[in-house]
Structures are given as structure tokens and as C-alpha cells.
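Could you have a look at this structure, given as C-alpha cells, before my questions?
Every protein chain but one is kept in place in this view of the complex.
Right, chain A next:
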Amino acid sequence: MKVTIKEWNAVAAWRWDMPDDDVCGICRNPYDSTCSKCKFPGDECPLLLGECNHSFHMHCIFSWLRQESSQEKCPMCRQPFKSKSQEAPAEADAQTQTQQPETSPL
């Protein structure tokens, strides 16, 4: 008998490449969930890893950094917060803007 597989529809689950059971330090939601404002996880609510190795939902840390009192420091370690890859925040910013016109599938 020879078995030929024509088609294989698989199912996979994605996760952020983060330690298990960890939550965003700001909104306290799991990384795999969204920040408190977003509806859809993943691309629309990405994570941001700081140079201090603390990561947050991007929206969460941005709204934190926008506050005066934050002094642009990481809320966890009080180090100045810088994204690990320099272009990422800018890119993400652009991303949020480009996302506006896009309609959700629903």
C-alpha cells in the first residue's frame, strides 16, 4: 500500500515567545491576551520588549510613556525604557496608524 497525502489541514496555536503564565506588568492581562483596550490579540496588540528585558503590551507601555510622571522609564525597573530593536517602536507607531482604516473582519 502506498499512501499519498494530498492535503493536510492542520491546526496550530500561536503564543508569544515569552515565559509561560506571564502577564503584562501594566494591564495584568496575559501576554497572549490583549491590552485592556484592544479586541484582537497578535498583530493588533503586539508586545514590546524593552532593553531592560521587561515586556509589555505595546499600547500599555506607550500610554505609560506618554504620561509626564513616567519620565520615560520602565515601570518595573525604573530604567529609561528603550525598545530593544530601535526601529520597532517607530514601526509599531506607523502600524497603529495604518491600522485605523482597516476594517475588522466582523
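As a convention for this text, contacts are C-beta pairs under 8 Å (C-beta built on N, C-alpha and C of every residue); 3 or more make two chains touch, one makes a residue touch a chain; residues count from 1.
The criterion applied here is as follows: contacts and distances are computed from a predicted model.
A.B. asks: Among "Gamma-tubulin complex DGRIP91/SPC98 component", "phosphatidylinositol N-acetylglucosaminyltransferase", "Anaphase-promoting complex subunit 2" or "Zinc finger C2H2-type", go ahead and choose the protein name stored in UniProt for the chain not displayed.
C.D. replies: Matching "Gamma-tubulin complex DGRIP91/SPC98 component", "phosphatidylinositol N-acetylglucosaminyltransferase", "Anaphase-promoting complex subunit 2" or "Zinc finger C2H2-type" to the record, the invisible chain is "Anaphase-promoting complex subunit 2".
A.B. asks: Name, in rising order, the residues on chain A that touch the hidden chain in the full complex.
C.D. replies: So the residues of chain A touching the missing chain come out as 1-18, 30, 32-34, 39-43, 46-47, 49, 85, 87-88, 91, 95, 98, 102, 104-106.
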